[in-house]
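Shown here: the complex without one of its protein chains, the others still in place.
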Amino acid sequence: MITIIVQTVSRIMIPFIQLFGLYVIMHGHISPGGGFQGGAIFAASLILLTLTFELAEAEKRAPFRMLIAIAVSGALVFTGIGMLGILFGGYFLDFLVIPLPIPPADVSELMIVSIEIAIGVAVMALLIIIFFGMAEEVFE
Amino acid sequence: MVRVRHVTVFIVLAMIGAVLFIAVLDMPAFGDPEAPAHLHVVPRYIEMAYEETGVKNIVAAILISYRAYDTLGELTVIFVGAAAVLSLLWREDE
Partner (left out) sequence: MIWPLDIILLCFLVLLSLITAFSRDLLAATVAFSIYSLVLAIVFAQLNAPDVALTEAAVGAGITGLLFVVAITRTTRWEED
């Protein structure tokens, strides 16, 4: 039963949910949270959009092929940063050997933040892909 | 015959439950600093995590720096799940 009350409330709520998801992703290295949690919260906001409006509306905001590209590039960034360690003569996922002109701890922090963002984006796209793939016939 | 089997199953389950309850009584208290889980690698993480990884949140440091293979595996699990859903349910015809 989708009424105008539900649509109005979710239209107000969704930006705040997305903002909270981005906050959880970006502050994962300072406060509780991280890529998985923030990605799940962001995905939940788009799923709420699908439930209260139509599936076509949500797919217009987040096209299917774009989601697949986002998911694959997130996973590739994670493994690519891992491969940088091998490239500069260390182990897989070894951040301390990457030669940047800043202290090693700062290099590690930069890589950790990049990986958080990659994980968050990938998990967001993957959860929405799973939901769209399953819900395709139900919501038409 | 069925009754005998039910009684046997009940007795076995009750014995397993009793063993588990006794094991719970032997566990260390909540937040006990002398617990075995807090004695081996945890002091090293608490002392060195900020210097080695430059991250203030020790949980994030462990998840992404010390145990990065684990996180990569989790991402792989979700990735394979999405690939399975797509291969089973997605139709190309639109």
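Just so it is clear, A and B label the chains in written order, and each chain counts residues from 1 on its own.
Convention: a contact is a pair of C-beta atoms (placed from the backbone, for glycine too) under 8 Å apart; a residue touches a chain by one contact, two chains touch by 3 or more.
This structure is a prediction, so every number in the text was calculated from the model and none was measured.
In the full complex, the hidden chain is touched by chain A at residues 24, 32-34, 36-37, 40-41, 43-44, 47, 51, 127, 130-131, 134-135, 137-138.
Just so we're on the same page, only the chains that are shown with their structure count from here on.
Centre to centre, using the average C-alpha position, chain A and chain B are separated by 23 Å. Taken in their complex, chain A has these residues touching chain B: 28-32, 34, 36, 71, 75, 78-79, 82, 93, 95-96, 103-109, 112, 115-116, 119, 122-123, 126-127, 129-130, 133-134, 136.
On the side of chain B, the complex with chain A involves touching residues 50-57, 59-61, 63-65, 68-69, 71-72, 74-76, 78-79, 81-82, 85-86, 89-91.
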